[in-house]
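This part shows chain A:
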Amino acid sequence: MDVTEILKSLTGTFPEAISEATAESEIRARAYVDKEKAKEVCQYLKDSLQFDHLCSVCGVDYIKRNEFEVVYHIASYDHPVVLMLKAKLPRENPEIESIVSVYWNVNWYERETYELFGIVFKNHPNLKPLILPEDMLGEWPLRKDYEGFPNKTARNLV
Partner candidate 1 sequence: MPINIPELIIPLLPWIRGVVGLVLIGAIFLAAMGAVWLERKLSADIQSRMGPCRVGKYGLLQLVADAIKLFTKEDLKPWNADSLLFNNANIFMIGSIFLMLVALPVGAIFINGVEYPLAVTQMDISVLYIEAVSALSIFGIFMVAYGSNNKYSLLGAFRNFARMVGYEVPLGITVISVAVMTGSLSIVDISRSQGLHWNIFLQPLGCFVFFVSLMADMGRLPFDQNESEEEIIAGWITEYCGMRFGLGFFAEYMHMVLGSFLVALLFLGGWNVPGFVANNPVLGLIAPTGFLLVKAVFVLMVIIGLRWAVPRFRIDQVVDLSWKKLFPLALLNLVWAVGLGLYLGA
Partner candidate 2 sequence: MEEQLEPNEMIVHLGPQHPMQPGPFRLNLRLKGETVVDADIELGFIHKGIEKILENKTYLQGITIVDRICYLVALVNEECFVGCTEKLLGIEPPERSKYIRVILDELTRIQSHLLGIGEFAEFIGFVSMFMYAVREREEVLSLIDMVTGARVTHSYLKFGGVRDDLPDGFKEKTTPVLNDLKKEVDNFEQMFHTDRIYRERTVGVGVLTADVAKSLGVSGPALRATGVPFDIRKNEPYLVYKDLDFKVCTETAGDCFARVQVRLNEIRESIYILEQCLDQIPNGPLFPENTLYGRRTPVMRVPAGEVFHRVEDPRGEMGMYMVSDGSDKPYRVKVRGPYYPTLQALPPLIIGTTVADVAAISGSMDGCTSEADR
């Protein structure tokens, strides 16, 4: 499937949820997705457009714009296009629907994003810390305003 066909089909099916859909090259495409509709878009991608391989889910902290972004990279075993979906979340109370029912292996990625940023994934079966110790829950280390653990900061060495 061609990357332009994929984007056309996506924007055609979800005209109000997908915005700024661009094709960066033959094999890379990106789009912003509304956070309420992320799960439906993923379900559509998996069922109709053969995107059955979830590469990763991560969070990015844009402190100057006062928002988080949850970035989904979804690829396919059949064609080489990788789609990057980004959902914007407010910084005060970040919540988004979990897509565990669509892709089974997103379970651990969402746990990790939760414990590093504080983004809550609703309806996740097991939202516990994965790679940080239990007593570090609540510190959200990967945010840009994280003070350091425990009273040490990472120095800028040039």
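In this text, a residue touches a chain if its C-beta (ideal position, glycine included) is under 8 Å from a C-beta of that chain, and two chains touch if they have at least 3 such contacts; residues count from 1.
Here is how the candidates were picked: all candidates are chains of the complex that A comes from, given by their letters.
All of these numbers come straight from a predicted model, not from anything done at the bench.
Candidate 2 is the one that touches chain A in this complex, out of the options 1 or 2. For chain A in complex with candidate 2, the residues that touch the partner chain are 27-28, 30, 52-56, 58, 60-61, 71, 73, 77, 80, 82, 84, 103-105, 107-108, 129-133, 141-142, 154-158.
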